[in-house]
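Note that one protein chain is taken out, while the other chains of the complex remain in position.
When the chains are written out, they are named A, B and C in that same order, and each has its own residue count from 1.
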Amino acid sequence: MDELEIDAVAEVELDDPVLVEGLPGVGHVGSLAVEHLLEELEGESTLVRRIYSHEFPPKVSIEDGVADLTCAEIHAVSVPDGRDLLVLTGDHQAQTNEGHYVLASAFLDVAEEFGASELYALGGVPTGELIDEYAVVGAVSDESLVETLEDAGVEFREDEPAGGIVGVSGLLLGLGERRGFEAACLMGETSGYLVDPKSARAVLEVLEALLGFELDYESLDERADEMEDVIGKIQEMEQQQQQQMDVPTDDDLRYIG
Amino acid sequence: MDELEIDAVAEVELDDPVLVEGLPGVGHVGSLAVEHLLEELEGESTLVRRIYSHEFPPKVSIEDGVADLTCAEIHAVSVPDGRDLLVLTGDHQAQTNEGHYVLASAFLDVAEEFGASELYALGGVPTGELIDEYAVVGAVSDESLVETLEDAGVEFREDEPAGGIVGVSGLLLGLGERRGFEAACLMGETSGYLVDPKSARAVLEVLEALLGFELDYESLDERADEMEDVIGKIQEMEQQQQQQMDVPTDDDLRYIG
Amino acid sequence: MDELEIDAVAEVELDDPVLVEGLPGVGHVGSLAVEHLLEELEGESTLVRRIYSHEFPPKVSIEDGVADLTCAEIHAVSVPDGRDLLVLTGDHQAQTNEGHYVLASAFLDVAEEFGASELYALGGVPTGELIDEYAVVGAVSDESLVETLEDAGVEFREDEPAGGIVGVSGLLLGLGERRGFEAACLMGETSGYLVDPKSARAVLEVLEALLGFELDYESLDERADEMEDVIGKIQEMEQQQQQQMDVPTDDDLRYIG
Partner (left out) sequence: MDELEIDAVAEVELDDPVLVEGLPGVGHVGSLAVEHLLEELEGESTLVRRIYSHEFPPKVSIEDGVADLTCAEIHAVSVPDGRDLLVLTGDHQAQTNEGHYVLASAFLDVAEEFGASELYALGGVPTGELIDEYAVVGAVSDESLVETLEDAGVEFREDEPAGGIVGVSGLLLGLGERRGFEAACLMGETSGYLVDPKSARAVLEVLEALLGFELDYESLDERADEMEDVIGKIQEMEQQQQQQMDVPTDDDLRYIG
């Protein structure tokens, strides 16, 4: 296998599509959002590309005994009355610094091949505490994009995220800008401790406003309710512990998915 | 030396051979199985290829003062009344993620060169506890292979192994499938704590049923008896400790070979 | 993106310029010095090159919501009555051993393109204790450079720094020498625990003497005063602790910027 192989699974004509990326990251916000998007728009979506690379872990996943080599997948989605989408998903990011550059470049190659010149990288921004109101924080490749995103409810904050954006989402902005893409990162606030379907919904609602598709959130809300139950039980256990041992509470939840 | 060098040690005509891989891994199940196979079929086997690579550790092993550069070896085995075999062994897997891709591709190149289009990757699947009945768990490159393997006693389990298959065995399935191989991974259950000749025998018995060779297991059973003695002594020591100190037993054996 | 891309942002004619490097390192001495230099000579400086590379972290920094892909920047500075400068800055060094070689070579390529054959690599040398008198220690690519630097106040010490010079500064000397550059490293003494504007000033004053520019130090001194305040508070806290607990003081300050 070459360092990078892009399998053309199907060809689809798209009209000025938008790349939407949701690979694993903080709170699994980006991947939850994109998986939900693909589930809800299943009837309109077609798997068009698989991207294999030495930069992914050397691994197959197993489902019912059948092996699948680690890859990233791009689906074409023809949204009725909305913008066409290219949706990027997968189980892994690259395993090295250089790998992030190689893969982000490959994703942009595919996007360009389908005529895309805009992209949204979806993810989470960790707040370190449980959240009631899920804000969506934005970062853009060019200042001219700020106003439209603010109108759709995205918040822009001075010097936030403080540490910048690392990995595929960051590079889609950075490398995308260099290749002429209008690129934005939409980051749902999330505790950082838990898989966060509510944060994913917040991000998708922004995207609905921007791109003109409409989703049903029943299944995502069910996952959110399940997570609420988990959180509730943890908080109960902690209160019991505290009563017994007079210990500080609530911030030290472990990452649970 | 180039990044990869394949030495042609001998040329042998094979009839539709099957690649059988047994490099080091969990419980040394794969390498024990393949070493036993080569010992028992020594009269019918010929070393045909040595594969050297920068991806192996920079090391020579020493036997009676003579150095051998780390490599993988492929033996051709002409089994009377059975399928011809290409048997892949070695002391090491690749040392990097990318190295696994490079070496697995090289192994498939050799297999293709000898006309193989089927392969079995042998290994162990860790259960975390000592085992009485040694099941062999399967994973395949294509659903169509399941039935034949189930008939030979292989078990297929939903979403198992949960973490997928990592390293050369996983990539032989994943990359093999992409190159048109019918590929299966046969994983003997094993505690994960000990070198496990019994698990290796379980895997080989499945392979006998599938490929038509017949092995004597005396030497492998002797190694299994030696391991039983080791386990017995450990359990005895632990019971004594427990009597003295009232400590939990038996799961925390260290890896012993 | 290729492994290395050099964007020509502007073209400027320079007369026998000197490359001055200040990437992040011990006490941020080099980067503080170079940032102050560019601030003070802003009217005479032009950004001429941006250097992007797989060897940098896969990251964008965010300022007011707008993303900037990690890169190194080279400014051309036309100093009235002084030597022309090429000033190299950036937020990161390379992330791997090999990356340091790749990037240092690229920086020398740009310097040669602009006709430079001299360079100063600025940095800090850690002393492990707070400093009153800020000496500047030198290292050079060729013995013939020692005298001029000593005349400008630089100290040369037998076998110091003992561990050699690692990273971009070291390679600019080592690779620079191989390409015919007259190269020197100017290292301000610094505790190693704190961002150190005073050490940066000491280095810049040597450079003023050598290259004929003149800087105002008001803003750098303000930063130094702020650091003094921080140090003062730490020492106060430690004295209080010591009075309460009879603990040793002062050397175990943590790195604060």
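The working rule: contacts are C-beta pairs under 8 Å (C-beta built on N, C-alpha and C of every residue); 3 or more make two chains touch, one makes a residue touch a chain.
Remember, it's a predicted structure, so these values are computed and weren't measured experimentally.
Undergrad: What chains on display are touched by the one that is not shown?
TA: Looking at the complete complex, the unshown chain comes into contact with B, C.
Undergrad: Using the touch definition from the top, which of B:57, B:115 or B:180 touches the missing chain?
TA: Answer from the full complex: B:57 touches the omitted chain.
Undergrad: For the chain not shown, which residue from C:32, C:173 or C:234 touches it across the whole complex?
TA: Considering all chains, including the one not shown, the answer is C:173.
Undergrad: Among C:14, C:146, C:209 or C:231, which one touches the chain that has been omitted from the display?
TA: Looking across C:14, C:146, C:209 or C:231, the contact with the absent chain belongs to C:146.
Undergrad: Just the residue numbers, please: which parts of subunit C touch the chain that's not shown?
TA: Per the touch rule, subunit C residues meeting the hidden chain are 94, 97-98, 100-102, 104-105, 138-143, 146, 156-161, 164-168, 170-171, 173-175, 177-178, 183, 185.
Undergrad: What residues on subunit B make contact with the chain left out of this view?
TA: On the side of subunit B, residues 1, 3, 52, 54-70, 95-96 touch the unshown chain.
Simple rule for what comes next: only the chains that are shown with their structure count from here on.
Undergrad: As a quick test, compute the distance in whole Å between the mean CA positions of subunit B and subunit C.
TA: Computed value for the inter-centroid distance: 54 Å.
Undergrad: If you average the CA atoms of subunit A and of subunit B, how many Å lie between those two points?
TA: Those two chain centres are 38 Å apart.
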